[in-house]
Structure formats: structure tokens, C-alpha cells
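The block that comes next holds chain A.
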Amino acid sequence: MRTFISGLLGATTLAAGLTGAPILAQDITITMAAPDWPPTRFMKEYFDQTYKSPNGGTTTLDMDFIPWPSFYERVAASLTSGEQKYQMIVTDSQWLGAFVEGGYYLDLTDKINSDPELKAITQDLHPALVSAYSTYPHRTRAQLEAAGEVPAPGVNYYGFPQFPDTYVTYYREDIFCHEGEMADFKAKYGTNLPCSYEDWQDTDWAKWGQVGEFFQRKKGEMLAGEKLADDFYGIAFQAGKGYDFSTMQVNAFVWQNGGDIWDESKAPKAQAEGVVNSKAAVDAFDQYLSYLQYMPPVAQTGQMDIFVIQDLYMQGKVGAIIDWVGLGEPVLDPKSSTVHDKSAFGPAPGTRKGDGSIDRTGNIGGQPFVLTTWNSDAVVDEALNVVKWWLSPETQLEATKNGGQSGRMSVMADPSYNGLRPWNRAHVEMIDWQKDVWHIPEFFEMLTQQQEEFDKAITGQITAQEALDSVAEFQQELLEDGGYID
Partner candidate 1 sequence: MTIELKNLTKRFGDLTAVDTVNFDVGDGEVLCLLGPSGCGKTTTLRMIAGLEYATEGDVFLNSKRVNELAPRDRNVAMSFQFYALYPSLTVAENLAFPLYAEGLSSSEIEARVQKISDTLQLGGILKRTPGQLAEGEKQRVAVGRSIIRDPTCFLFDEPLSRLDVQLREEMRGEIKEVLQDLSRPTVIVTHDQLEALTMADRIAVMRDGRVEQVDTPHNVFQKPTNLFVAGFIGTPQMNLVPATLSELKGAGKAEFAVKGGQSMTIEVDPRIQELSVGTNVTLGVRPRNLEISQEKSQDGLSTTIDMVEPMGAETLIHLNDGHQDLRLVTDWRVSLSEGQQVNTSFPPGVTHVFTDDEKVLRTS
Partner candidate 2 sequence: MTKRYREIGKAGWSYTLITSLVGLIYFSPVLWIILTSFKTRTDALAVPPKLFFTPTLDNFASVFYRSSITTGTSQATDMALYFFNSIFIAGTSVGLALIVGTLAAYAFSRYPLRGNDTYLFIILTTRMMPPIVVIIPIFLMFRLSGLAGSYWGIILLYTAFNIPFSVWLVKSFFDELNPEIEDAARMDGASEGRVFFRFCIPQILAGLSATFVFGLILTWNEFLFALLLTGVETRTVPVAMARTLGGEVGVDYGLLAAIVTLFLLPIFFVTFLLQNQLLRGVTFGTVKK
């Protein structure tokens, strides 16, 4: 759930390309809109290499690669213009509301019920992903599990996971496991510097703050036995104004602290006022803000998004960052990263519970893909074959080897899975903690307003309380107008 809007001007678009040629009985062309990056490029290449259509004809997958920054504009423009160009679309989970109510995404519930293979796949998908990627009106994971069967009665299903994404900790193994630093850290804080994966499993936000404070080093000071050529910082996480680059991280703090966002699954009863700006939520947001002081100075601009912290980490300016698994590959590429051989990955820190366990609730990222409503039955069936092909274990494993991730619990449980990519173990552990932000059509308005208020707090113009009060007030009024709160 992490499209990146660099805000290139753009509105409804009309990407031509659908040839109007009559479809022969067997040969089917599926045009799919997809963001332009490794997980989708892999799908296209692997499809061309391995896909054989069960109905004997030749199926071509015509993937229209659209750069991430203009992806939302192109898709939104194509749909709202009635162009009917795409048969399948890689979409963000939050757009479900807008484009289901717009009549563009196909309800697959009946198809799943009537096709045992699809049913089996849906049952094997991690419930957090099904809740976030497929259900509209949105049903939380708890509600799906309470229903006891999959697909749960009375729930509509739309999407299947194309690339599940969670945020994990990237950290400098060479620094965090350096004896000198570990000794100094233990001396100062009485706890040990998280060096191994297990250490990170036991790291809570308090230690995250300590790491931040501990590793604030100016140019010329010592770090892990070497003289620093430039300023160095201990920690960083996303705190940007664009798209969802603060909401994703703040939600984690709020949920872990017992707070909540407006719960669309309990509409129209759930209120925004009093929930969004509850004491728990405000304290959580304050905690989030408190760590910014240890982070690189770009945090003060309110534009420290997921790419900025990735760059800071790759150029060796930051010890540990919390970022999406999807951005992992470049960190291992020597051409773009100075720390390609010094990085390790662990689960994201969380809030320590009474019983000593760590609550790592976070906001799911990644994208499902959906079918559109204007396809003939033959095309729908063939598209579902493609879904089955994509979600088959072999394809899922091959995808994971090439920078993708699998949504199937059985594939994640495969012993070789964690070894495929250095962050897989952390990702699999994090998947279990995922929840998602709102899906209703007003998603964008709520997100933009919230991001603007959070940005004012991040840049110190207003306090956490003031920010959440204005968000609560805005959402209350908007949702009452939209009929989501009565």
C-alpha cells in the first residue's frame, strides 16, 4: 500500500493500445496496468517464459508499465474516463473503495466459491493480506477469523496479493556487532546493543531511542574503530509529507499503544472524534515525534520519505532504519549502496507489553491485483487462470527469489523461504502483525489532510495534540457528510 506520488501533474489519462481485433476462441490478450519496478517486471518475464493456458490457446499478458510517481494518475484517469483499456490492474489496497464504488473492480466472491482451486488458494492466503487486499466493504482480520470459514459469508472479495510488503529493520551488522560499541552501549544503558536477529526480536521503542541517542556522531568522531568522514546518525524511519510516508509509521505506534484510527469495519457506529485523538493515540504520536531528534537533519524538512531513509542508509549515514522490504534489493547492489556487504535485517521494533512480549502491529504495504468489470466471461476465466498460475507455489518461490514476496502461508512456511532473501525471515514474522488504513472512497482526502497535519507536527509547527484534534474534527465532518458516521 505504498504508491509513491511524486506529484507529477496528471489527471485522467487514456493509454491507447487495446487492439480492437475480435478475440478468437482460444487466443486471449490480457492488458494489465502495473507499476514499473522489479516485482511486476518479474511477473511479466516469468509469464512469458512459463505460462501455458489450460484452455490450449495462447494467452499474451500485455503489461503497461507505468512509472510509480505517475501510476495513480494514469490508472485513475484510465478508469474514470471509461476507457476500459485494462483487464487486470495492480492496485493499492486503499483504492478498493473508490474504484469498487466507481463500478470498475470485479467482485470475485462467486468465482471463488464456485472454483475449489481458487477457494483453496484463498484459504492458504494469510488472513491479514486477505483482509487488507481483498475485502470491500473492509472486514478486519479478526472479523474474518471469527466467521470461521473462508470465504466468509456476506463478505465481498476483489483482489489477490501481487506483492505483499511490510516494513522491517535494516541495520549495520558491522557497527551493531562491534565489541567496542557494544561494550560502551552496555555501560551506558545496561542493555546490550541489538546485534543478532534475536536481539532485534527483543528490541522495543525505548531501546530504539537509546540506539538513536548513542550513535549521534559528528564528523571526525570515532565509529566502530574508524574516524568518521561525515556526520553519522543512529536511527531513521519514514516521516515524509508525500503520499502516506508518515501515516504508515504513526499507525504502528497508535495501534501498539492501544489507540486506533477510525474503524470503517464498524461503520456507521464507529466515531472519529475521540478515537483518532484519544489520549492513547496522542501519546503514541508524541512518542513517534520524540525519536525525530536523533535522526538526520532532513527530518526537520518534513520530507524524510521511504526513499530518503533508504539513500541515507545506503550511503552509510545511518545505523538502522525501518523501511519496506520492497526497497531491499538496491541495498545489496554494490553499484548503488556502500553498505551492500555490511547489512542485516531484523523485525521492526515494537511496544513491550505487560507480559514482556513485543507488540509489533504495523500497517501493511504492497499491492493486490484485481480484475475489471468490463471483461467477457472467457477473459475473466483466463484471468483467473493467470491468478492461479501466479499464486502457484513454484511461481511464488521463483518470485521471492527475484525480489518479490509470497502471500501464501504454505509458501512462507517452506523451510527454504527465509533463506531466499536476507529480509524474508523478518518479513514473515512481521506479516502476522499487519493491519490496514481506511479503504473507503474518501481515502485520499483523509490521507492528504492527515499527512498535512502530521507534517506540521513533524516540522514542529504544532503539537501532537493539535494535529490529531484537527484530523479528528476533519474526519468526523467528512465521514458524517459521506454517511459513514450517523
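Just so it is clear, a residue touches a chain if its C-beta (ideal position, glycine included) is under 8 Å from a C-beta of that chain, and two chains touch if they have at least 3 such contacts; residues count from 1.
Candidates were picked such that all candidates are chains of the complex that A comes from, given by their letters.
For clarity, every value in this text was computed on a predicted model and none was experimentally measured.
Undergrad: Given the candidates 1 or 2, tell me which one touches chain A in this complex.
TA: By the stated definition of touch, the match is candidate 2.
Undergrad: State the interface residues of chain A toward candidate 2 in the complex, per the touch definition above.
TA: These residues of chain A touch candidate 2: 4, 6, 8-17, 35-38, 41-42, 45-46, 49, 64, 67-70, 73-74, 77, 81-83, 229-230, 305, 307-308, 310-311, 314-315, 326-327, 329-330, 335-338, 402-403.
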